[in-house]
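Note that one protein chain of the assembly has been removed; the remaining protein chains are unaltered in position.
Our next item is chain A:
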Amino acid sequence: MKEITYTITDPEGIHARPAGVLVKEAAKFTSKVIIAKDGKEVDAKRILGLMGLGVKCGQEIVLKTEGEDEDAAIEALGKFLEENL
């Protein structure tokens, strides 16, 4: 399993639109992709759960990937977070 920590800098947090894009990105990998905030974990391939986390600007999340392509996934999704959120 791979994991990184990231602090959201988008002023709106993970609201509907970025959540949608993130889910699409996560779906490109076969690995399990988890986003966690304050110990609560959700499947990053499921939009309702992801939005339900209510991640706001300035909050820290942990991104975890587990599976065959976990290295590629963590790299791509980490980059995605930095560029978009």
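Basically, a residue touches a chain if its C-beta (ideal position, glycine included) is under 8 Å from a C-beta of that chain, and two chains touch if they have at least 3 such contacts; residues count from 1.
Assume contacts and distances are computed from a predicted model.
Asker: One chain of this complex is not shown here; going by its UniProt record, which of these names is it: "Sugar ABC transporter permease", "Na/Pi symporter", "Chemotaxis protein CheC" or "Phosphoenolpyruvate-protein phosphotransferase"?
Answerer: Going by UniProt, the chain not displayed is called "Phosphoenolpyruvate-protein phosphotransferase".
Asker: Identify the residues of chain A touching the omitted chain, counting contacts across the whole complex.
Answerer: 9, 11-13, 15-17, 19-20, 23-24, 43, 45-49, 51-52, 54, 56-58
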